[in-house]
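A single protein chain has been omitted; all remaining protein chains appear in their positions.
As written, the chains take the letters A and B, and residue 1 is the first residue of each chain.
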């Protein structure tokens, strides 16, 4: 597994070239085929991934830990309450010691204005790759899974329209990382992105700017609309998902009031009809059923949420094999 | 590992034929021999079992997780507090996603009137086998271990008398699953079962009826007595164990009062003398020493509790290898 990305951190797709990302998708497809055919893939035999969870997540833990087992290695689930991790100087000790023992450090840390800083601090001190399992700014593994799913459904992705739409769900601190990672990466693969969002739910300005720059460089487009329907009209792919008004306020009551100001931002069959005939519905799960989306849509024929969840496993296995090999 | 039980759920022995159950006991004996001889048995290489514990249990966790390692795979310990599992629609997501990642789902959920429903719900949605680690109605793996132990001690089991006796211990919600699984399965293997129980501690009526039907079909017998000694008289095997008066009351104070109404329902050497010369004492552990049983009995020569605990490992390895292979 010698490769130019061996040892490379994966905190945002921005640090990876399109060619490097393509290697992940190629290996992911190959590993998916091998799993279906029951072929062993011990690319990381006897290797260890440390999975540090500041925030709980079943899907993320299970996909990483199962992936390590399928690659012949082992994932260790660590939660900071059992670890006495604090911030600051201790990231240095954590990074240095784990670098001596194992082969990779995966971290989930979604606290606003803290998570991404912590990941970068550990990455600076660590001599083994640091892989993001989501922070307050990015969720790059989710977007790898989304893109693999889109490619499986449509083949060529250049020219596809993807709508990223905010939805109204009562969780005022849900991170910005999924929509931000979507608008950053999808234009680089030739997709035209429409972000539909109420004014108070805009994303980090520097991320929106980078998304526009990515689109310009790739010859695709990135647009922002204040109209929910615009994410669906003539779209091939739509990802309606809630997040908090974090760029506007971090106040609890004000946050909830803003969410309740837009109750009609919920994906139903009437919205799905606005897209192309083959429009697919995506969501990283868990979805807030009834608030973010109706059961008809998420359980219906246009929904690919379980294919999308499954692809988390395959892209992460490819990522681990390439960086930790 | 192609077999007719590949992919089959194991929630109650009632869903398995005697021939199917025999395959478990045969493979268990073979795996036990291989372990003793140090022969590798990688029947589930690189496979993953998800172990979801709504209720804690060291023995169950360690036997399943160690078993997966000995079969070449990996068991992931999951507790709902780290998983945000709630009931209802989310069982669908849990089942569907885990089915895409791994190879089996084991669940322990003993809450009265909830556990078995949850297992069945996950099983309906899951495309990989669901294995019970105990619910409010059944504890089939324990009974597999019990039966293997009895067969090891006696060879042929037809015509043996097994006493299942309630004991008085201060835990008013302890599940009915062990005695219920015992009275259901043992008659199918030709054993004559006597259930000794105070009137307020009777088991679920439909289970008692099914046990009687099983005995009738197999040409063995099933009797219920309100006399503790009747479980021991002329018995070959006895399992004295506490459970709650759940069919009578779920009220805390009333439950405790009922338990204290029968303080003499405790297994001592005087009871062991009522059985056959070779009578063995069984208990799934942990036992409430001093309340359920005297130290003389549980630590004495008739006790086979550690052999019984050991067999959990072997029967579960066989079960996993057959269903998840």
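Simple rule for what comes next: contacts are C-beta pairs under 8 Å (C-beta built on N, C-alpha and C of every residue); 3 or more make two chains touch, one makes a residue touch a chain.
A quick note: this is a predicted structure, and the numbers were derived from the prediction, not measured.
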The listed residue (B:62, B:120, B:221 or B:302) that touches the chain absent from the view is B:62
Those residues of subunit A that touch the unshown chain are 45-48, 50, 73-74, 76, 78, 82-85, 89-90, 93-94, 96-98, 100-102
Residue positions on subunit B contacting the omitted chain are 40-42, 56, 58-59, 61-63, 65-66, 69-70, 72, 74, 79, 285-286, 289, 306, 309-310, 313
